[in-house]
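Coming up: subunit A.
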Amino acid sequence: MTVIPGHGAAVSLYPRLAWYGFRRHATYWAAALAGAFTNTVFGVLRAYVLIALWQARPGLGGYDAADAVTFTFLTQAFIGPMQLFGGGLDLPERIRTGDVALDLVRPASLQLWCLSEDLGRAVYLFVVRGGPPTLVGALLFGIVAPHAPAAFFLSVALGVVVSFAWRYIVALATCWVMDDRGLAVLSMVLTTFFSGLMLPLTIFPGWFGDLSRALPWSAMAQVPADVYLGTADPARALGFQALWAAVLLALGALMTGAARRKVVIQGG
Partner candidate 1 sequence: MIRTYALLAWTWTRAAAQYPVSFALMTAGGVVVGGLDIAAIWVIFANTGTLAGFGLTEVMFLYGASQLAFALADLLFGNLDRISRHIVSGTLDVMLIRPAAPFVQVASDRFTPHRIGRSIQAGAVLAVGLSRLDVPLGRVWMVPVMVVSGVVIFAALFTLGGALQFLLTAAPEVANAFTYGGATLTQYPLSVYDPRIVRGLTFGLPLAFVNWQPGLYVLGRPDPLGLPSWTGLLSPAAALALAAVAALAWRAGIRRYRSTGS
Partner candidate 2 sequence: MIEADGAGRTFRVRGRVVHAVRDLSFRVAAGEFVACLGPNGAGKSTTIKMLTGILTPTSGRVRVAGLDPSRRRTALARRIGVVFGQRTTLWWDLPLRDSLELVRLLYKVDRKVFRERLDEMCDLLDLGGFLATPVRQLSLGQRMRGDIAAALLHDPVVLVLDEPTIGLDVVSKAEVRDFLRRRCAEHGTTVLLTTHDLGDVERLCRRVLLIDHGRLAFDGTVDELRATAPGRASIEDVVAELYLRSRTTPRTPPLPLPAPDGPSATA
């Protein structure tokens, strides 16, 4: 595809990139279904542990047992669209091979380019990897209905943006840090634990709980789940997500500029 710089091109470029991102992931449907199967199995295992915990402590963290089960399957459904285990971007590979130099000289923002593709990916995985765990959770245990569906979908979308902004920063850091695998592991540890994927952040004790709920990772799973359950004020929750999205996207934009200077001056 050739991109003609000009007014019309920029308007249609990014939606088209999103559509390509969607289609590209749709070709890996078998892998997506396998991921959905695994996410569902782990959802069932997590649900039983949380049911046992809520039997011992009814009302813990402001949830009842049905809320806790719903929380489990929702966060399992978020693993694909939010890429909670990391990855989803081609950027680290392109930095390693040096192809990123080509991306940085395009007459389009690298960050917006990647964001568009990632949104397309997220839409596809939201349906294919998010649907099965939710459905199985509903059939086996029964899950509660969404409190505010419109706010929930908005919150999921903002969660994807925060997740993207974070993964973009981690990927771009490969320009300066030699070992990208170490970074990937660090990011995965922070994301799985502080997004609420392992346990709801609402039951983390004391100052540790307060801190974990204020960090950006909570915007990827805990907050959208709370909007679904009605255990968070939708306006405040969306504002929290939007704030982190803006901060992380701005940081990513600064890093893109620095990366471009590095590539232009040092030749990669």
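One rule holds in what follows: a contact is a pair of C-beta atoms (placed from the backbone, for glycine too) under 8 Å apart; a residue touches a chain by one contact, two chains touch by 3 or more; residues count from 1.
Quick note on selection: all candidates are chains of the complex that A comes from, given by their letters.
Everything numeric here is computed off the predicted structure, so don't read it as measured data.
Asker: Touching subunit A in this complex is which of 1 or 2?
Answerer: Spelled out: of the options 1 or 2, subunit A touches 1.
Asker: What residues of subunit A sit close enough to touch candidate 1 in their complex?
Answerer: 28, 30-31, 33-35, 37-38, 41-42, 45, 48-49, 51-53, 55-57, 60, 178-179, 181-182, 185-186, 188-189, 192-193, 198-199, 203-205
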